[in-house]
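Every protein chain of the complex appears in place save one, which is left out.
Naming follows writing order (A and B), and every chain is counted from residue 1.
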Amino acid sequence: MTTKTKETIFFVALGVPTVICLLAFFWVLYLLSSGIGTLNWTLLTTSALKGGIFEMIVGTIYLLLGAAGVAGPIGVLAAVYLVEYAPSGRITRIIDQAINNLAGVPSIVIGLFGYTFFSRQLGLGVSLAAGWLTLSLMMLPIVIRGTEEALKMVPPSFKEAALALGTTKWRAISATSIPAAAPGIVTSVILGIARVAGETAAILFTSCVLITRGLPKSPFEPVMALAYNLFVQIVALGEPAQRVFGTALVLFLIVASFAIVAIILRTYYRRRQPWLR
Amino acid sequence: MRIKEQPIEAVLFLCASFSIIILLLMLLFVAREGALALSKFGANFIIGQIWDTNANLYGAFPLIYSSLMVALGALTIAIPLGLGTSIFIAEILPFSLRDPIKAIIELLASIPSVIYGFIGIIFLAPLIASVFGLFSGATALTASIVLAIMSVPTIVGVSGEIISAVPKDYKEASFALGATKWQTIRNVVLPISKSGMLAGVMLGFGRAVGETVAVLMVAGNVARIPMPFYNVLAPVYPITSVIAMQMGEAAVGSLEYSALFGLGLILFIFTFIVNTLADVVVRRERKTGGAKK
Partner (left out) sequence: MAKVDIKELNVWFKENHVLKDVSLAIKEHAVTAVMGPSGCGKTTLIRAINRMNEIIGGSRTSGAVYLDGKNVYDEDTNVYELRRKVGMVFQKPNPFPKSIFENVAFGPKIHKIANGKKLDEIVEESLRGGALWDEVKDRLNDSAFSLSGGQQQRLCIARALAVEPEVILMDEPCSALDPAATAKIEALIRELSEKYTVIIVTHNLQQAARVSDFTAFMYMGKLVEYGDTTSVFENPKSELTEKYITGKFG
């Protein structure tokens, strides 16, 4: 067997898994799209009390924005510490490992913790607020890692120029490094949102109920969410396929839009920042 | 002005330590709630083979077995698939196609697990039932397949990164000696990537064990060790599913409630160990700087 033939066999052999993966993806898309028929504006804007999914969509958005509001600032500040201030040594390594460990905690365990700590210990009950805090735990590692990377790509000369003019370290960083890293930070927050948007297990006991009377009027009320509802519809209620398909499709579209926006932002800013590679 | 720096650094440090604080709180609170069940059953909680809520008996062995079985099955499918795909993308695909295909795979990764579970229930389970002539398609195999589809994007992403990280100097040297692409990948790229891959597999395993919703919908949810032990066509009940299914009905403070938290503790410790080991593997690789015998 000539080397050329061997190479071709090799190419083909590796092409097979790739094709399988792509096929799987298109299969999933195709299956989902069969739900398109059930989607119409009425469904999206009608209250769940009347068979629509309005509150679920808004509830999901409420949850995501709040979680981002918590995880965003904490995550960015944590990353700033790790990249700009942390001395290399034991404690920094432990913090680093803790972030990896937090990222690896199963979502159901986060849900359990959220329930016993945020809902019960802190008295938040089954509420939007408890959901924010619980979901933020899942977003945190993503935001931290993404911000770290973004900060590391900023040329140190920006910061040094500011320092050379006599500003304090924090001033220099907040005036130069953070703004320069902003696109990367925004992207990682969006990625975090995408990751958490479809999350069910974490909000299972901490913030969601099957049906509410209208939208929550305060963060201390429970909320309806797409993923949660979809889950319950399928597992517990055996809902008619139509409505389930519609809900699944809306959830998928929301998550996909966030993911696509993040990917586009990342490519766009990579081209616009001339100092990147 | 210098005085102002310290509080700022303290705040930043606090934010960074957040992860540690949360992990500690998690351990504390989950263990606290699980203490009742753990102290009542002791080691039997883990090796006991009967999990019966009605009889208030909580032996988690069938659940642990189910989690491991489903996860292993999923990885067996996902790793060859994912590794092959990532090698293909990194080494064979022309540059122009690389980014679009990577984007597609990233999109696959962001599909919520509940949707995968949904597809599993509506399409995969009946398929498995008819192919194997079963009454119900909710089996360990079904759960493994769904989990595998979910894991592939992660594996492609991680291994793709590792393969791209191999310095091109080595590949150039190999080509200059007359090696083919396959020979270069097999003899230079892959050996260098070994520890990164190992860490990736471990992380993938941790994630597979921790997946809740998708497996819940298709695993069958029967707390019994399959007969025979390798029978993937039997229904199984992974730990995550148990917690998700039974938390809703467990009265706060009851034995059942505590048992579920005990399961949570087992999960927490398991993924903690897996993640720490993966970190160790990566760190050790970095120290030796890739210089191997």
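Here are a few things to note about the model shown:
Simple rule for what comes next: a residue touches a chain if its C-beta (ideal position, glycine included) is under 8 Å from a C-beta of that chain, and two chains touch if they have at least 3 such contacts.
What you are looking at is a predicted structure, and each value in this text was computed from that prediction instead of being measured.
Listed residues B:S17, B:N44, B:S164 or B:T180: the one in touch with the omitted chain is B:T180. Residue-wise, the contact with the chain that is not shown comes from B:Y170, picked out of B:F61, B:F123 or B:Y170. Across the interface with the omitted chain, subunit B contributes residues 94-95, 169-170, 172-180, 183, 187-188, 191-192, 289-293.
To be clear about the criterion, only the chains that are shown with their structure count from here on.
Look at where the CA atoms of subunit A average out and do the same for subunit B: the two points lie 18 Å apart. Of all residues in subunit A, only 3, 6-7, 10-11, 13-18, 20-22, 24-25, 28, 31-32, 74-75, 77-78, 80-82, 85-86, 94-95, 97-110, 112-113, 115-117, 120-121, 137, 140-141, 144, 168-170, 194-195, 197-201, 204-205, 227, 230-231, 234-235, 241, 244, 248, 251-252, 255-256, 258-260, 263, 267 touch subunit B in the complex they form.
The residues of subunit B lying in touch with subunit A in their complex are 1-2, 4-5, 8-9, 11-13, 15-20, 22-23, 25-26, 29-30, 32-33, 80-85, 87-89, 92, 99, 101, 103-108, 110-119, 121-123, 149, 152, 156, 180-182, 203, 206-207, 209-213, 216-217, 240, 243-244, 247-248, 252, 260-261, 264, 267-268, 271-272, 274-276, 278-279.
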